[in-house]
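Note that one protein chain of the assembly has been removed; the remaining protein chains are unaltered in position.
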Amino acid sequence: MGQNISITKPLINSIDELFGFIDMNENKNLSFHHHLRNGDGVINYVLQHYITKGITGLNLYPSSIFPAYTSILTLLKNQQINNITTNYCNGSVATYISENGLPGTFTMQTHGGRARSIQEGLSKIDIAFIAAPYVNIYGDAIGYDGKNCFGSMGYAVVDSEYAKITVLVTDTIVDEPISNPEILGKNVDYILKVDSIGDNSGIVSGTTEITKNPIGVKIAKNTSRLLHELGLIKNGFSFQSGAGGVSLRVTKDVKEIMKEQHIKASFFSGGITKYHVDMLEEGLVDELFDVQCFDLEAAHSLKRNKNHHAISASTYANPTNPAQVIKDLDVVILGATEIDLNFNVNVTTDSHQTIIGGSGGHSDTASEAKVSVIVSPLIKGRLCVIKERVTTITTLGKNVDCLVTERGIAINPLRQDLIEKLKDSKLKICTIEELLEKAYHYTNKPKNMIKREQIIGEIEDRTHDIIDYLYQK
Amino acid sequence: MSRSYLFIPGNTPNMIQNLDVFESDAVIIDFEDSVMSYDKDAARILIKNFLQKFHEQVGNIYIRINDVENSNFESDVNDTKDLHIAGYVLPKASVEAVNTLYKICNGLDIIPIIESPLALLESQKIAASKGVVGLLFGAEDFTKEMGIERTLEAKELLYPRSHIAVVCKAYNIEAIDTPYTAKDDETGLEQDAIAAKQLGFTAKALIHPNQVDAINRIFAPSPEEILQAKRIIKKSEESQKGAFSLDGKMIDLPIIEKAKKVLEKAQKYGL
Partner (left out) sequence: MKVTAGSLESSDCFITISKSDTLVIDIESVVFEQFGDDILKVISDTLNSHKITKLHVLCQDKGALDYTVKSRLETAIKRMGENHE
């Protein structure tokens, strides 16, 4: 990688000033990243200007939408938005779209699929507004320094490379060069200086703690036993677990097995937490490939640990990228709101058809990992996680291998190799139909109330295939 | 013969309907301390309806009833004795209390809790009482009555534990150790359980489902014990003699009996 010629970038001090340079009416496809999660201040700051100016016909490409992004709701109510393409959507915007739909199309992609669409020009970004915690005057940026550091800037990298106009929004500008920047100055057009890009404590969500709930603990234990019996926990294995309480408990149990048997992993990928960092620093894993930090300990680790790498969403999960990290992934642990008899998984809508989430990297990692494991309580309240047909398909059943619950483990019949390996297992292996029967014995069979009348959105897999539709609730 | 006795609060549906999930060998549904006095009736009705509907799911169930002096005692027994349960765990036990329970409990198993100095002194008679299949040590109330502090190191429990273990062995009943109360301290739990096993306890009660695995592991025969027992039985069958030597050590009838017990346990626990 040669040294780029460093040119200082135009430094803008207010959003009004910025739109002295950019024509708002000519550039209506706007992208944002969600690394600050519910602590983001940039999306509302920028979109407030669009609300004030009354610009209509906007197309938004935020990598995710969190409850704090209320400016999007205002724009929706004002009929200023045409299309939204995103990977995850939760909160009042999600509820509004579930009830009303959009004038145009609501498209839900995957993290890898979003990167791919932008690269292939299917998603045409006019302006990428990138919240950047630490920027120099040449437009280089990193996410793991500065007063609002949030760690990896993985989701924003492709935007910076392919957007017509790239605007870094920052509260920390320095004169010094930055070594190994995540966002390269050559891709940046403007630097917009603001008082604050948000509150980085907001990157921690409620679930980023190891669960102590006995049912969760039981599920995690069943999972680590399953991985062990399948011979997947071995020297050089790779693993992704995300930040859910049960997944983190699986990580803890896997760690115990690794320590006991002197096993070292090659890499952990995806969203990274302090627990993954601890394992790196204890020498239990060689490298972390980090597309998103789920806590500030992870963000700080990026600065200090040379084997903790910030990677872009494309390097993480773009199926057309030869360097894609997850193609070497052995095991991924994933959650489910619902799973059906064909192993299709839903993490996009609840059983009332309200949008509550989305794929993120769910479908990407399930597709690529050698073994994908769904962990979930069989019965939540009175609802069984298994349905005859999920409300919404987020991840296709052909990519889902195992379901682990507190009352048993079901293996996808497509994976006869795994079933064969487990034929003498003491674990409670059963069919997914048997698990469903077990649950109904307690709950009774629920009445099906899914309405499939008015389409309000589509689920686009990383292959670009539309694998399901969202329906008005 | 159980390794673990898991306490489950008697009026909490979300724990009750999962009581078979945690893999403890026995479950003690609690009507005593974990149920508020105004909700004792609710717990009895809840458990009755639960066990009538789901009894086939669950195996070894005991109910910790309220003590004989408590106004709920009789209802606790009368409302549950026809259900599919193994028996009762009786708090504040005495010889008299055990006899009172025995008269009304239809011959179900009784596990008295030894939780006072007086009960410890008469534990031999309690162990010999009709219906009693094991003694459970209640260290929390015991130390309170002694006016001493209960520590995690548990040196103050050495005497009562030893006493109870010996009594149980003498009367060939289960010796069930007191729960370990620091529920997040896994290392402490293991040390505590190993210490109890070493004194002669055959099982441990527990208050949190997350403790089940450690208890089951510690109170099960180890792979080494199982292997040795297999060798002893094999040699005894081959030699047809009451006593013989193995690895230079004398093996006689008590050791052979012990080996049989180890294998019996191993088979029961699927080891």
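Chains: A and B, in written order; residue numbering restarts at 1 for each.
Note that contacts are C-beta pairs under 8 Å (C-beta built on N, C-alpha and C of every residue); 3 or more make two chains touch, one makes a residue touch a chain.
Everything quoted here is computed from the prediction, not taken from an experiment.
Undergrad: Can you pull out the displayed chains that the omitted chain is in contact with?
TA: Listed by label, the shown chains it touches are A, B.
Undergrad: Would you mind spotting which of A:27, A:105, A:266 or A:351 touches the chain that isn't drawn?
TA: Once the missing chain is taken into account, the touching residue is A:351.
Undergrad: Among A:53, A:77, A:304 or A:382, which one is in touch with the chain left out?
TA: A:382
Undergrad: Considering the whole complex, not just the chains shown, which residues of chain B touch the missing one?
TA: 12-14, 17, 41-42, 45-46, 48-50, 52-54
Undergrad: Could you pull out which residues of chain A are in touch with the chain that's been left out?
TA: For chain A, the residues touching the absent chain are 351-352, 380-383, 442-444, 446-447, 449.
FYI, only the chains that are shown with their structure count from here on.
Undergrad: Between chain A and chain B, tell me the centre distance in angstrom, where each centre is the average of that chain's C-alpha atoms.
TA: Distance between chain centres, rounded to whole Å: 47 Å.
Undergrad: Quick one: in the complex, what on chain A touches chain B?
TA: My answer: residues 212, 214-215, 217-218, 221, 406-407, 426, 442.
Undergrad: Going by the contact rule set out above, which residues of chain B touch chain A in the complex?
TA: My answer: residues 17-18, 21-23, 54, 184, 208-210, 213, 270.
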